[in-house]
Structures are given as C-alpha cells and as structure tokens.
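Complex shown without one protein chain; remaining protein chains in place.
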Amino acid sequence: MKKTIKINTKGNTDIINITEKVNDILNKSKIKSGIINLFVKGSTLALTTIEYEPGLIKDLKEAFEHIAPENKDYYHNLKWGDGNGFSHIRASLLRPDLTIPFENNKLLLGIWQQIVLIDFDNRPREREIIIKKIS
Amino acid sequence: MKKTIKINTKGNTDIINITEKVNDILNKSKIKSGIINLFVKGSTLALTTIEYEPGLIKDLKEAFEHIAPENKDYYHNLKWGDGNGFSHIRASLLRPDLTIPFENNKLLLGIWQQIVLIDFDNRPREREIIIKKIS
Partner (left out) sequence: MKKTIKINTKGNTDIINITEKVNDILNKSKIKSGIINLFVKGSTLALTTIEYEPGLIKDLKEAFEHIAPENKDYYHNLKWGDGNGFSHIRASLLRPDLTIPFENNKLLLGIWQQIVLIDFDNRPREREIIIKKIS
C-alpha cells in the first residue's frame, strides 16, 4: 500500500527537509524493517540526502547554478516559454527516486544525514512524494 | 523473476524513452502494486526521468557536454584508445539504477515524466535493461 507526503514548495531550488515526515510514516508502520522507496512525481524536482544546515543549503544551490545555470539559452525555453529549462535539467541529473533501509521503525540514516526534496521549478508548487515500504 | 528489455541505441548520448516498454511489462504482471527496479548492465549508460520533448533532449546532451566534455584528455583514453572516457564518466555520475512505485499495473509517474535510458558510449550498442518487480 502506498503512502503519500504532500509538500508546498517555493520553487527556485527550494531544499526541504522531509526526514521527519518519512519517519512519522515509519513510526506508525506494521512493517518494522525493510526498505522504503521514495519517489517524486514530476520532472522538475528530485531527492537526495544532505547535512541539513543553512551553509550547505546555500552551497548546494550554488553547485546547481554551476552545473546547469538558470540563464543559459535552453531549447526547452524557446519552445515552451515557461523559462524552466534549467529546472528540468537539474531534476534529471539528480533523479526522482531514493531507496533507504529501515529497522525498528526508523530510517538507517547517519546522524548528520537528512532526506531532502529539492524543487527546481521556477515557481511555487504543490508536490507529492510517493512512499512504498517493502520487507 | 527478472524481465529484460533489449534496446538498440545509436550511442553518443542517445536518450531513449522506455516508459511504454516498462508499462507493457507491468500490464501483463500478476503483481499489481509494489516497486519496480530498473538496472542497466554496462558502464557507459544510465537511467533517469525527464519530460521527453525534443528541446529538453538537446538541453540534456549539452548539460552532459558541460559536465564531462567529450574532448577532454581522459586517462582512460590514453590507456585503452577507445575514446570513450567521457562516456564512462557521464554514466558513473548519472548511475545505472532507478526504482519506481507502481499501482494497478501502472507506473506512478508524473504526466510529463518519462523514463529514459541514456547511452553515452561513442558507438551504437545493443543494450539490456534488467527489471525486477517487488511487492
């Protein structure tokens, strides 16, 4: 059975810590250990882990600006005019899935390792993360 | 039990939409919901999702040329002489696995989100994607 987490984002490489929301789902789970697959629907957002502190949040935004700059001339923008070519490219490079082990109803993350959703779109969005537990 | 999808590619960062082929496997599946793990054998190709439209296909190719340029002097090329150092590096950065939830025999993708195999090698290849469904 799938669970979903809904998140309102600000877009523009908004980096949001979703660790507690995922652990809340595991806390109530009858399946106590296994793997949990997180997947984001959409082509302008992605998932990863990071030490969630303000410095690294800024550093990661700058890294994406270096890798896929916002103001490059993207073919996508020429055709669709919505100006979010960079959002699509960043999301495809980082990717939409993340699979993490859990035991005793808790994610097996490092102490300084949090799960983040990154919304690369160029406007606020309402997002959905699909969650499947497998044992 | 594993399934495989075979694909002939052109190489040279050939970006191929495999969404329908994966949904075909799910359509015939007795397992109606769970997660599906896709994995590509080989070290010069990878998987991700993207809005599959011609502009973004060109944009993603340019992004990889920016990240790991074809004509850089790769140590791999000096030793092996096959000129595909850039292909290996791009594939390692993007990675070979993708795990996606499904329900009612259908992938839970966004409307504008397609699964793509990217063949970074510098020549046409016959490729194999391994597929495992888990419930």
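By letter and in written order, the chains are A and B; residue numbering begins at 1 in each of them.
As a working rule, a residue touches a chain if its C-beta (ideal position, glycine included) is under 8 Å from a C-beta of that chain, and two chains touch if they have at least 3 such contacts.
If you're wondering where the values come from, they're calculated on a predicted model, not measured in any experiment.
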Item to complete: In the full complex, which bits of chain A touch the chain not displayed? Write them out.
Response: 33-35, 48-51, 53-56, 58-60, 63, 66-67, 93-95, 98-101, 103, 108-110, 112-113, 134-135
Worksheet, complete the sentence: Those residues of chain B that touch the unshown chain are 1-2, 37, 39, 41-43, 67-68, 74-80, 85, 88-89, 91-93, 95-97, 99, 130, 132, 134
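One rule holds in what follows: only the chains that are shown with their structure count from here on.
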Worksheet item: How far is the middle of chain A from the middle of chain B, if each middle is the mean of its Cα atoms, in Å?
Response: 20
